[in-house]
Every structure is written in C-alpha cells, then in structure tokens.
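Shown below is the structure under consideration.
Removed from the display is one protein chain of the complex; every other protein chain stays in position.
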Amino acid sequence: MNLFLETLIGGLLAGTMYSLVAIGFVLIYKASGVFNYAQGAILLFAALTFVSLTDQGVPAVAAVALTIAALVVLSVGVERLVLRPLTNRSPMTLFMATLGLSYIIEGVAQGLMGAQVRAIDLGIEDVPIFLGDILISRFDLIAAGVAGALVLGLSLLFNRTRIGVSLRGVADDTRAALSIGIDINRIWQIVWTVAGLVGLVAGLLWGARQGVQFSLSLVVLKALPVLIIGGFTSIGGAIAGGLIVSAAEALAETYLGPFLGGGITPWFAYVLALGFLFIRPAGLFGEAEIERV
Amino acid sequence: MKHLILAALLAGTSLVTPTAIQAETAQYIPLPTYRTGPYASSGELWWAGLLDYFRYVNEVEGGIDGVKLNYEEFETEWSPDRTVEVYERVKNGKDGSPLAFFFTHGTPATHALLEKAAADHIPLIDPAGGKTESIDGTVFPYAFPLLFSYYSQATTGIAYIAQKEGGYDRLRGKKIATLYHDSAYGRETQAAVAKLAEKYGFENIQIPVADPGNEQSPQWRQIRELKPDWVFLRTWGVSTPVAIKTAARFGFPADHIIGDVWAGSESDVIPAGKAAVGYQALAPYPGGSDFEIHRRIKAAILDKGKSDLRDPKFFGAVNYNIGLVNGALAVEALRTGYARFGARPLNGEEGRWAFEHLTIDPARLKEIGFDGLLQPISITPTDHEGGGAARIQQWDGAKWVLQTDWIKADTDLVKALVAEKSAAYAKEHKITPRNPAAETDPS
C-alpha cells in the first residue's frame, strides 16, 4: 500500500513538470491555432541562453532579463516571418512549419552556444523527505510550487490586464477581435514571448534535473499526451493532464511494467490519451468544436 | 533554389576538391560525425580528439612513414541510415586513395553496415562497441569491435564489484541490479551478466529504461524496494545524469553505482552536479590530461591554435581521449600495414590484414605517449577485440580520478559466449568460418 501511495504521490508531483511544458503549447494554440512543435526547441533555446549567460558571469537577474529580450526577438521574428505569411493555412501546414522552425532554433542554439552539456544549480538540494514511510522528492515539491505560482501569474495576466482581455478575445473569436481593432499580430508576438517564458521556467527545472542539453527539446514528446487529455485550449487542463499522465505512467511502470518486460512509459501515455479521447474527444477541459456542414 | 541545387550537384560530382594534402600519397579516412543533435555533446569532443591526433601525426610526424592522412567529415546526427549513405558515398575511396577502413562511430551504424562491409571487403572499426560476437574474426572477417567488447564490460564491471566486496566468493547472495537503456546496446551485456550470476551466485536484477529516459522515478523506486548492493548503469545520453540524480533522490549511494563505458564521461556527470560525486565508471578510455600524448599535442596543436577543440577546458575530457585513442589505433594499424605492403594508401583487404596484425606493446605505448591511456593491444585474425581491460575512474565533483590499473575481463567466459553466438550467426547466415592459418596475405 505504501508503495502504491508513494508511486501515486511521486507521479502526481512529477506531473507538474509535464504540465509546465504543456502550458507553453496551450498558450500558443489558444492564441494562434498552431500546434507548436518548436516549443521544445524554444525551451532548449531559453534555458541554454540563460545558462550561457550565467556561465559568463552575468548575474542571474540580468541573465533572465537578457533571455527574455532574446525571446522577444525570437517571437517577433517567428510572427513576422512564419506566422503572418502562413495565416489561414491548414493546421498541418502550420505544424510542419514549426517542425522546420525547430530545426532553425536548435541549429542556432547549438551552433552559437555549443553542444556541451551544462549544469544548472538552482540551489534546491534533492534529498528525500519522508512522510512516515513515504518518500517525497523535495525537488518535485518545489517544482510543483513553481508551476502553481506560474499558473497564478498567467491567470492574473489573462484576467486582469488589457493584453489578457484582448488575448482572450482573439482566442474566442478571431474575426470579432479583429473587427474591434485588436492588433492580432501584436497579440501573437506577446503570446509567443509568454510561451517562451514558460519554456524558460520549464527548461530550468528540467535542466536542473538532466542538464541543459539538446535532449531538453525531446520533452515535447511528454507534453503531447498531456495536451490530448487536458485539451489543447485549457491551462487547467494542461495541469490536470500532466498530473494524470505522470501518475498513470508511474503506476503503470511499477505495476504493469514487470508483466510486459518494462520500459512501457513512452507508449503508455499515448494509449491512455487514446482512451480518454474515446470518452471525451475534445479533452477533459477542451471546448468541443461544432461542425457545420 | 534551383541554382543552389545545381551548383551543389556539380560540386559533388566534380573532381576538384579543396584538399590541402597531396592526393597521390594521402590515405583517405572518412569520418561520419555528429556535431548536431542529441549526441553532439559527446561527438564534439570526440572529433576534436580524433582530428587533433590526425593533425599531430600529419604535421609533427610528417604522416605515417611519409603518408599523410586525408580525413573528411560527414554529418550523420548519429543516425545509422545517414551513416549508410556516407559509407556508400566513400567506399570507393577518394583522390586515388582506396578505403582502408571505415569508422562507424556508433553501434547501430555498425549493425547496419555489417553485411555490406563484409561484401565490399572494408573493415568496420567500432572500438568498445559493435556487435559483441564479431570479435570472432573467423566468422566476421571485416568487423573490428576493438578494445573492449560489451561482454568484457560486463565481466570487468562485476570483477571490480567483487574486488570491492573482497573477492568473488563474497558475491554469493549479493544483489546486483543492471539499469539499462532499453535498446540493443543496453541489452548487450545481459547474456554475460546472467552467466556471471550463475557462476558466482549473486542475484541478477535487470531494469529497463525506455529512451530517452528523462524520467526514471519508477525505476529507482523499484531499486529502492529491491535494495540491491550495487547498480551497474548501462545508460546512454541523457538517461545517465538523470539516473544519477534520481538515485540521489531515492537515497541510493552514488559510490555503489558503476557506469559502463558510454555512461562515464564528463557529459554524463556534470549535469548531475553534486549527486555524481563518488560515481564510478569503467574506463577503457580514461579521462585526464596528464598523459604524455597530451603534453605533445598541447605543445604542437593546442598552443599553436590548431586544435578543433572549441573550449580548451575540455582538453583531456573522456570523450576527447576517446578520439585520441581511436586515432592512435587507426594510425598504428596503418603503420603495421605500411610496413608490410609499403608506404602507400591501403585498400580494404590490406586494411584488414593491418588491423589483424596490430600489436601495441607497453614499450610502443610509451613511445607514442599513450602509456596509461591505452591498454596493450594485440589483435589477431581470430580475436578482433585485442584488449579486454579497463581502468576504473571515480568522479570527484570536478574531474575523473583513476582508481585502479587495468582490470582484465573474464576472457574465458567472454570467449565461450562469443563462440556460441558467432556459431549461431554463421549457421543462420550460412557462413563457413575461415581458417586464418591456411590463408595467404593479400599483396
């Protein structure tokens, strides 16, 4: 029973790390209808920029500011050179374009900042904490706290600021938003920057765990089932999806793995997502689309 | 766009290539590399070591017996498919030089090329990798998994654990868990560990980690439940630092984890930070820059600004040293071949003869400056490994510290297993094992 509880709690806590990655997708999908495969590359780019700067002796606060500046440049560039010319194209074309974009960003990041693995020390000592017999990771606890704070910040941004209101307008009805004079291109730039910022946070946390290196961009594969379960358009869904996927993966690997020979996590999340899709085709929190003939 | 493609096609087929080295005397050495993609962090240093050594041989020693090395890189991102394409592109040599051998730089690529290279008579060189049973040169005449096969890695790892425990007899009743990357590479040691478990009576626990392995809590929770005495870590890429960090999180001591060759470089431990202090790894390629060859290369290449290394901090890193050692194996083999066939570019058959007669004894190791960095090597037509030993190094938080001298693998066990597997392969592929004693040399 303890093993079960521990696996469940550990899985849920680790899930916030998945959610962080998924939130970046949700933001962009909501605002521009793009399933942004390059989110992983952006995450790598942001974390690598930050680490390269701190390695040069730049203080952390300045490094964050400079990284944000770099993300703004990137977002404006993406909006001008990729999104704007591709307006009104099929979701698949946009998806492919972001795949191309990920090549560009990865190439730039690795080419300019080197391929070497960097360590980030966030000052979180990852020693086990015990609740009775149950082991809990301090790192995961803190990561969960960060994710919570981030979601709070984002909801403030969306609900309390002018930008946020226009943004929701764009997400709800692009044409109406345009007709009342919302500058949709500006909104896209802002959203991509915010998604990049979320990527930075996720990149730093994942980076602290596995080092800042190319593999960071592979965490997108973890985010996809999370998105399917939570829906592409809901931040709350991304959180719930992350928790569900991670906990289910942990439980499956522990209890189901031994019968199947182990190593089942890569596909288990997708099969789980498929199951959810059958029950709720638009995800747990997604908005069902009405199809018109 | 069209012009670009056209220009490129012309460039590709044209005979004019910007090679600084005289065509008629240079030995052509193509190098499939990966400077981009997930494994670039190891690759970048690896090619730096290799290129620096070739440069050193060319510039300081004037080539090998006067024959310069004409090396050329091809990016593959570690994809076996792209390595196959490169192989096809280069297998007929270049600028009048045939191909004496082909470095695959990755176990999957070696597997993909095994048959092709055998048919084309081109030796495949994949030190400390490759298909384990291809040590048997009678069935695999053109495969050279030099230095330290996967079975040797397993037996040496267990030998070190036995040494730490106070002898093989103390292994009885102990639990040794192998955490492995769930791939052909990761599983390659299973047969050897199973045999050892039978022989010494320890409990053999095998736990897979699926690629890429950036979340390993379930695996380490399982390890915490099973309480093994030692963990043999056979991961690759990002799964290594994640394993070390997760071990710390679950309270498993780092100094009871033994990493294998491909889990024992700076790239593997630096991201794990403090959690990696005390972690040990098998080192057929020890880290460190205090070896004689480093002194020579520093003076002739690094200090003159000719090094391929982007950041001099990594001079003497494990991956850099892999490049140096592999470079030395190739150069010494070519030297052996030139002594036999004359100082001119060798073809694949001559290359095979050269590798099959490669001997680097301790005296020679001293001469070429590799004493302590490379083990004595003796390759024969029947034994394409020729080494089978590793040192153990331990990470102290800043650098690798060598713990032992060369620890030999359980050669008898390895040989028996290899014979069994290669016989099965020969049967499946209808290969009649060759009899080296009855062969005549190519000339």
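A and B label the chains in the order they appear, each numbered from 1.
Basically, a residue touches a chain if its C-beta (ideal position, glycine included) is under 8 Å from a C-beta of that chain, and two chains touch if they have at least 3 such contacts.
Just so it is clear, contacts and distances are computed from a predicted model.
Trainee: When you check the chain that is not on display against UniProt, which of "ATP synthase subunit c", "1,2-phenylacetyl-CoA epoxidase subunit A", "Cytochrome c oxidase subunit 1" or "Branched-chain amino acid ABC transporter permease" does it turn out to be?
Mentor: Record says "Branched-chain amino acid ABC transporter permease".
Trainee: Among A:Arg89, A:Arg138 or A:Arg168, single out the residue that touches the unshown chain.
Mentor: Answer from the full complex: A:Arg89 touches the omitted chain.
Trainee: Out of B:Asp136, B:Glu188, B:Glu332 or B:Asp410, which residue would touch the omitted chain in the full complex?
Mentor: B:Glu188
Trainee: Taking the full complex into account, find the residue in A:Ser102, A:Thr193 or A:Thr254 that is in contact with the omitted chain.
Mentor: Only one of A:Ser102, A:Thr193 or A:Thr254 touches the chain omitted from view, namely A:Ser102.
Trainee: On chain B, where is the contact patch with the chain that was removed from view?
Mentor: Answer for chain B: residues 1, 4-5, 7-9, 11-12, 14, 17-18, 20, 33, 35-36, 40, 44, 47, 72-75, 79-81, 84-85, 88-89, 92, 107-108, 111-116, 119, 131-133, 182-184, 187-188, 191, 210, 308, 310, 421, 428-430 touch the chain left out.
Trainee: Against the chain that's been left off, what residues of chain A make contact? List them.
Mentor: 35, 81-82, 85-86, 89-93, 95-97, 99-104, 106-108, 110-111, 114-115, 221, 224-225, 228, 260-261, 263-264, 266-267, 270-271, 273-274, 277-278, 281-282, 291, 293
Definition applied: only the chains that are shown with their structure count from here on.
Trainee: Residue numbers of chain A touching chain B in their complex, please.
Mentor: Interface residues on the chain A side: 3, 6-7, 10-11, 14, 17, 106-107, 110, 114-119, 121, 126-128, 135, 137, 139, 206-207, 209-215, 218-219, 222, 246, 249-250, 253-254, 257, 261-266.
Trainee: Can you tell me which positions in chain B touch chain A when the two form their complex?
Mentor: 35-41, 43-45, 182, 207-212, 214-215, 217-219, 221-222, 224-225, 237-238, 241-242, 245, 248-251, 266-267, 270-273, 275, 310-311, 314
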